[in-house]
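FYI, not all chains are in this one, though none of them got moved.
To keep things simple, chains are lettered A and B as they appear, and every chain counts its residues starting from 1.
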Amino acid sequence: MRLGTVIGNVWATRKEDGLTGLKFLVVQFEMPDGSPVEAPIIAADQIGAGIGDKVMVTTGSAARFAVPEKDLPIDSVVVGIVDSIDVESR
Amino acid sequence: MRLGTVIGNVWATRKEDGLTGLKFLVVQFEMPDGSPVEAPIIAADQIGAGIGDKVMVTTGSAARFAVPEKDLPIDSVVVGIVDSIDVESR
């Protein structure tokens, strides 16, 4: 999973059947210290994450398994809202 | 999913069985502000996206689930046409 912060929302009226009703968030992946990594991606969310939340995102085909109806064409989903992250200095 | 803009079309007469009839678009991934990211990719489209549309693209094996006949060898598909994207400044 990737660590990131929710930085926005995306609205798309015209979309694939099956995606209706899903919320789509813009997530910026980041280092444990919060510095941004790579370009922001769009993740589906069904656990209620919002702007500013630090989240865990599952990417790739495994993301589909976060949605009960498992045959959706989604490749990124918020799977957890991070309470705390504890990283050892090396 | 990745955010991008449709910048072109691709035609291929000789192709894998099963891909006949699918439309293939060239999509440039981009940052929320529209600046391009990485090399353009080719995405299947069945929701009617066209040149200049800002789109959401599902990549990887999950893309297959956008097509009713689910056993196609496709790894990128346009799953939504973006109406608006709202990103918080950090």
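Simple rule for what comes next: contacts are C-beta pairs under 8 Å (C-beta built on N, C-alpha and C of every residue); 3 or more make two chains touch, one makes a residue touch a chain.
All values derive from a computational prediction rather than experimental measurement.
The complex in this file is a homo-oligomer whose displayed part has 2 chains and whose full count of copies is 5.
Simple rule for what comes next: only the chains that are shown with their structure count from here on.
Averaged C-alpha coordinates give centres for chain A and chain B that are 19 Å from one another. Of all residues in chain A, those touching chain B in their complex are 7-16, 19, 24, 26, 28, 39-44, 51-52, 60-61, 63-64, 71-76.
Touching chain A in their complex are the following residues of chain B: 1-3, 29-32, 37-38, 47-48, 56, 58-66, 70, 77, 79-88, 90.
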